[in-house]
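This report refers to the structure that appears directly beneath it.
Only a single protein chain was left out; the remaining protein chains are all shown in position.
Per-chain residue numbering starts at 1, and chain names A, B, C and D are given in the order in which the chains are listed.
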Amino acid sequence: MNVPVLTLTLLAPIIAALIIVFIPKEEDKLCKWVAALGTGVALALSLYVYFGYDQSVGGLQWVDFGGPVPWIRDLGVTYYMAVDGLSLPMLLLTNLIGFAAVFASWNVTLRVKELMIYLLVLIAGVMGTFIAQDLFIFLLFYEVVVIPIYIMVIIWGSSKRVTKEYAGMKLTIYLLIGSAFLLVGVIATFVQSVAITGTPDMSFEGLARVDFPEQFQIYMFGLMLLGFGSLLSMWPFHSWSPDGYAGAPTAVSMIHAGVLKKIGGYGLIRVAIFVLPLGAKFWAPYIAVLGVIGVAYAAMGALAQKDLKYVVGYSSVSHMGYVLLGVASLGVVGVNGAVANMFAHGVMSALFFSMIGFIYERTHTRWIPDMGGLSHQAPRLSVGFMMAAMASLGLPGLISFIPEFTIFVESFRVFGWLAVLAIAGIIITALYVLRAGANTLFGPAREEYNHVRDLRGPEMVPLVLLGGVLVIGGILPSLLFDMVNSGVAPILVHIQEALQIGGR
Amino acid sequence: MNFDFSLLTTELALFVLGLSTFVLGLVVPSASRRGLGSFAALGLLLVLGIAVINWSNQGVLLNGMYLVDGYANFFKVMFILSAILVILGSFRYIDQHVGHHFEYYSTVVFATLGMVVMASAGDFITLYLGMELMTISFIILVAFRFMDTKSLEAGMKYLLLAAMSSAVTLYGLSLVYGATGTIIIGEVAEAVARGGNSPLLVIGLTMLVAGLGFKVAAVPFHMWSPDVYEGAPTPVTSFLAVGSKAASFAILLRLFLGGLGDLHGQWAMLVAVLAALSMLVGNLVAIPQTNIKRMLAYSSIAQAGYILVGLVAATEAGVKGVMFYAFLYIFATVGAFTVVAAVYNKIKSDEIADYAGLVQRAPLAATVMLICLLSMAGIPPLAGFVGKFYLFQTVVQGYMWLVYLGLIMSMVSVYYYLRVVLVMFRDDPKDPSPIEFGSAANMTLIIAMVITLVLGIYPGPLAEVANTAAQTFFLR
Amino acid sequence: MVQFALNHAWLVPLLPALAFVIIVFLTRPWPRVSSTVSIAAIFSSFVLASSIAYGVFTNPGFIEKPLEYSLRWFGMEGFTVKVGVLLDPTSTMMLFMVSMVAALIQIYSTGYMEGDPQYSVFFSYLSLFAASMLGLVISSNLLQMFVMWELVGLCSFLLIGFYTFKISAREAAKKAFMTTRIGDFGMLLGLLFLQIIFGTLDLTELAQRVPAFEQFGISLGLLTLIAILVFIGPIGKSGQFPLHVWLPDAMEGPTPVSALIHAATMVVAGVYLVGRTLFLFAEVPGAMEVVAFIGAFTALFAATIALTQREIKRILAYSTVSQLGYMMLALGVGSLSAGMFHLWTHAFFKALMFLGAGSVLHALHNKADVWDMGGLIKKMPITGWTFVIGGLAIAGIPPFAGFWSKDEILAVTLQYATHGHSLGYVLFFMATFTAFLTAFYMWRMIFLTFFGKEKPENHPHESPRSMTFPLIVLAGFATLGGLIGTPWANYWSKWIHFGQPHHGEPSIGLMLLSVFLGVAGIGLAYIFYYKDEEKLRVKQLAERYQTLYKISFNKYYVDELYLWFTRTVVDAGAKVLYWFDIHVVDGIIDGMAGFTKVSGRGLRYLQTGKLQTYALVFFLAVLVITVVLAFGNPTSAGILGGGK
Amino acid sequence: MENIYSLIAFVLLSGLVLGSALLVVTLKNLVHSVLWLIVTFIGVAGVFLLLRADFVAAVQVLVYAGAVCIMIAFGVMLVQRTEMAGSNPVNWRFKIAAPLVGGLFIVIGLLTAKAQWVVSGKEVPTQTVENLAPILLQDFVIPFEVAAILLTVALTGALVLVKEVKANGDRS
Partner (left out) sequence: MATGLNPSYFIALSAALFAIGLYGAISRKNAIAVLIAIELMLTAVNINLVAFNKFLTPEAFIGQIFAIFVITVAAAEVGLGLAIVIAIYRNRKSVNLDDFDWMKW
């Protein structure tokens, strides 16, 4: 394994972006193809890594350069790129959605070159968070993504209930303030670890080995929860999410809802819980309560929406509630479910947003009462939309059912009737998803949409790719679950050990 | 007496360079005077080389009156670098709006010399003269755009307020001298450790904080800076923001950690409060600004607040943090101001609203602006993030509230930075013609951008240099 | 062949699934090819299912020890789920029935859907449905079953909403999905309980563990709760009260769909599920009573509604609800055989009648009101007479299939009553009365539709052969299908039973009662709707009992109640919450941002531009700091005091 | 006895210095202010003499009382061509400034009063200039050179500003 595959994966979009910098502005098509190539290479590489990962061995594999490369010595930072069963699904997800996002932006004509550059940077940034095994490097990537997103929102976004400027700014500042708390937590944790062990070490493994005092863990976990939670749109820190998605252009909505939010969940597991198990134990019930509130509250919120993007925006808040619930259970089954659900929701929401994007492109509206009968004019589009909708309401046979079910199993066991409220969310979810889906696609054909043309050519990529994953993941959940399990199980073993030593 | 002149090579070289620029300016015909810029830049590059080569040539002159240690050398390199960048970035601006090439360039070199002396100063007199050399040079530079009343007004404000602050600093120095019976910083430290004459030290301390706080533009001693920054010729503003501030931090650390370190218990909370106020006021008032220079001025007040955090800790790590942050701050600030200057050359405006569509007229400039602003805000993977990490980790134990405040305010700062970004990136330009910057300014921009990025992604080497430099600071 | 079929039972659902994929990805542009693929697949499944049925029913061993094989689907520590095939007589019967009805209906659809632009799509849906339904039937695991359960729900949703140009179809589809979703929620909770307590969802393992529930540390009360939760699923799926509202609306779909999904197969999935988990219900008498009562009540309730409905498919739909109630009743009183038997016979005669209705609608161009029809039997003899056979079967006239199964249900209910369950008498009464009503309203429909005066504006014609062929086959089964379960030669209960097979002695009295009720119902209908050509008597009756008529005609206003609930409680609640979200949760955030901005704007004006003000501030700060440092700070005061 | 004399001298000189300084900052006529400034500077030179710093005193008289004050006087003439009587008005800030400076004085005084002095008993050598010169050019050579540059720079700057503005003024 001499070739640093992960680094190459990370570099593929960046190199593509650099190439695009030197392409003349007018060459729209060329820019798009280069972007597609860059993300395509990254996708291929991540697939290669995914299926080359040895689940029976587990642990960190595909370590670039054979191990941690010293990066900043006095902070104990190392360039440590590796993947385990927790990172890999996220890496794959990023590249799936990234690739699809390029094609979802295929019809953009405004300042294509810039769009593609930001998009590629964005993808690389997200990818980095998932493969870095060092907290500092993780943080470097953590916020890389914020700025391209802001720029993309203000240039290519759309103003409906709120202006795109407001939406972009809210999205950005909200997440940054959240990350400020996270940063405080990270810095304090690092300083404390140096105080305890005497040697700086920023790798997740190294930090996890430190025995932090319980009170300290609780304090720090709270901060990290605030940071990761706001990225995960945990209630009540969710309000950036619907507005943000509504204002954002398709590709951003896809990536943001699809993978960016997942960094929150990933971080919660990889950083907060792994490093601060006692804190996790203290906070778990609160997380669960917030998760459940999020599920029910956001589902009701979605019910009141008339704008398709708002529906999906609220729905993603609601779904993240399930993730929180699974994480809060602190059991293998629940955390597995949470991670798998992140993957599932990522694929689903990306498909959703890409289809909404196509609809908006063609009809120039996202207002549900103004639409109807689109399945007559655009059957393929409708298929994609319905698939996403069905996955959203947790239809078995599509990818998101099994993860939700596993979350339910564990959280029902741990939290009892509290979980029932969350499970009841599936009813409301079905209600708003069906309303949105059926009212948009079904019903009599409308005259004014006769010009709407169906998906064709490159536009089919998001549908085929993401839809395919939805179905395959639904039929063969073990493809995903075995991988997730091989990553989550050791983490939870570590937590259990820590709880036994440190807890009473 | 043993007087090792080799330790003064950098200073002497600067002196020679400044004089020769001046003399050349008098000698050559006025048509060829614009070449003096290149001359000064090349000369500074040479001096930079000398300074780097002489890095390990460290020692103490005149019983501690002049300290050539790693700390000083680090700052010297920094000042020379920033002077190079500023000069490179200002060719066109000076041509178009100032004239007087040789006075300008030689004054910049002399200001640099003043900073270099400050960095090495081991006693109050050297310190004071270095500071005054720098200040007087800046007064001239600020007022250099004589046709522009704004520039003169700024010069007037800077002159009077700087003189008052000098008086206060001097008064403080005199009291410290009175309390300890010495003006050599190393001996002051010993005297303070013995107990000194505390009541005088308290006043002296306050006055030094005020006087130096004025120089670094820390709230509430900051009020001159927005006006002066706005009025001064833009390259001068940028040099004022980086050089003057960094040099003042150099002596601030020297005085407070080297000299008054034992009074840490007294001034730590004071400095912490000043840091907090600076972050708050700087960032909050920057929000409603419409003039980009003024906005950057407020932002630089906030930056001073961040750097002060490193002083609060009063540890080696804190010194390192200050050095690291000051270093990266140079590139971010010079980058931003160079864009401002270059854009002004074309559109004759500093209003943020007039930056509309900059990314289409000058993609490089807009990108550099973006990166520099975000680096100041501390967004990873740009250098500012690493710098803030270094700074704030030093005060986690004891001043946790400062960490919260600092990090939250730096995220608030993103708000007004993004407003600039919004205008530059979203809008279509009123006049789509591209803006040419000239190769020298482009070079400055590219250097600023690349270093800001590289320091953010791979800060290891610089951190180690800063580390060893910080160690020499306490070894003495 | 038989051995191959037994070992490859998973092919039965897989073949239609394959057909679905082929149609979607390859043959969509060619309608005829699509339907051929679909029919070929389902026919192959049918052949396989027949072989399996032969294999199972000829081998008594399978009754005691079902054939089961499975493989790991996914798993992790403490939670492993397998998928597999469980072949026992019950599932085999279902396999056979479902594949056959599905095959017949697909054949029928080639005629019925002729010329529809969405022809291929329709067949792809049918294939998907067949695959899911067959998959549901052979599931060895409750989770697997739940997956298929939802998939058939999806197909139902898609097919109800198939005529996308109709808004009513869209609304009906949503309603169907939502209502069953509520049931699924309960069922999901039940499954979670089972998984958490017993650690498995495997049917055979559960069947072993549930009877020993006390070892798993749970009380009978909790088990009852679990059973009732599981039962909520079937309530939704099988249209039991109070979640029956979607089923009549589901008739918005194409008629073959109504026949296949909403009469013969999918809606009985609930019954099938209860049958499969009867080991659970059998442990908890309380839950059994609930099942039985809901079944009986639904049967009666739906029958009273069916009395006044006017649309032909709607009448059939309520009759389906009612018949499903019968099946539930049978299961509730503990007889798997009776429930399944009625399921079996009902599948045939109800599919037959739906297809017949479809044939009528086809002929009358979707005119649905029975009052607008009449005398159709002359123009459409095959449809008419097969329909009459169906009517006789459902009315319980021997020797038609319905008679035997209904009789069996009445018998077990009575038996239940006599074995010490006083509730049983109430149930028995409800069941018998429903039997009478059933005969009446079915024949009301038949008389109005096929007999009496022809309406001149109608130009009916007999349907093509592809449609009449299935009618004939189904009529055959509706006639003879019950003979395998007569009290004299009861193969049925030998094959399909729960616990000990019970050999109910043939009770002539009960049979006579049953026949009497059927004949009475038909007779009454004859008097009201055939003899009385102007239907005056009926109209008078409706006038006199106007309130009752309205209640029945408006389906007891249950729909309106639900609608009110959704509009005023759920939607209004959502609006309130959204308001809260925008103005409070988000308002706080915006407020904070606004405060930041305002404070920045305020602080800005301290900067007056006057340099002496700056100096003033500067020295004020110096003074304040000195005072604080010198006198305010205890540590510095100490230093001051100790300034030696 | 000498102490008594020096004390008396100190009190008298202080009175002179402070009194004239107060006049400098309060008089309405700027020219009068400048004249009183000269008095103040000479008083301060006296204080220096009292402190045995005759060279500094000499410098004080020559540079401050002489050169600087004359420079200022010229400056006043250049910019204040109108009525001199009201040439030095007071702005509203004096109401805050007065208590402020009072407070500052009191605080410094209070703290100074607490100071305890370990006074070196030695006397200042009388040969001030002879002793100053070598120190200035050896130990303080760096500041000395820096001061030289500083003066050059200041001179250049002043020239640039005044010259160009004049040209500018001519243009306008």
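Keep this in mind: contacts are C-beta pairs under 8 Å (C-beta built on N, C-alpha and C of every residue); 3 or more make two chains touch, one makes a residue touch a chain.
Since we're looking at a predicted model, the values are computed, not measured.
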item: Displayed partners of the chain not shown (whole complex); value: B, C, D
item: Touching the absent chain when the full complex is considered, from B:F146, B:F214, B:F239 or B:Y416; value: B:F146
item: Touching residues on chain B - with respect to the absent chain; value: 124-125, 128-129, 132, 136, 139-140, 143, 146, 149-150, 152-157, 159-160, 163-164, 166-167, 170-171, 174-175, 177-178, 181-183, 200, 226-227, 230-231, 294
item: Positions on chain C where the hidden chain makes contact; value: 604-605, 607-612, 615-616, 619
item: Those residues of chain D which, in the complete complex, touch the missing chain; value: 3-4, 6-7, 10, 14, 17-18, 21-22, 24-25, 30, 33-34, 37, 40-41, 44, 47-48, 51-53, 55-56, 59-60, 63-64, 67-68, 71-72, 74-76, 78-80, 87-91, 93-94, 96-98, 100-102, 104-105, 108-109, 112-113, 115, 117, 119-120, 122-125, 128, 131-132, 135-136, 140, 143, 147, 150-151, 154-155, 157-159, 161-162, 164-166, 168-169
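Going forward, only the chains that are shown with their structure count from here on.
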item: More contacts between chains, B-D or C-D; value: B-D
item: By mean Cα position, the chain sitting nearest the middle; value: A
item: Whole-Å gap separating chain B and chain D, where each centre is the average of the chain's CA atoms; value: 31
item: Chain B and chain C, separation of their C-alpha mean positions in angstrom; value: 75
item: Chain centre separation in whole Å, for chain C relative to chain A (CA means); value: 35
item: Shared-contact residues (touching 2 or more other chains) in chain D; value: 107-108, 111, 114-116
item: Residues of chain C touching at least two other chains; value: 613, 620, 622, 626, 630, 640, 643-644
item: All touching chain pairs, where touch follows the definition stated at the start; value: A-B, A-C, B-C, B-D, C-D
item: Residues of chain C that touch chain D when the two form their complex; value: 612-613, 616, 619-620, 622-623, 626-627, 630, 640, 643-644
item: Touching residues (chain side chain D, partner chain C) in the complex; value: 91, 93, 96-97, 100-101, 103-104, 107-108, 110-111, 114-116
item: Chain B-touching residues of chain A, taken from the complex the two chains share; value: 70-75, 77, 114, 136, 139-144, 146-147, 150-151, 154-155, 165, 168-169, 172-173, 176-177, 179-181, 183-184, 187-188, 190-192, 195
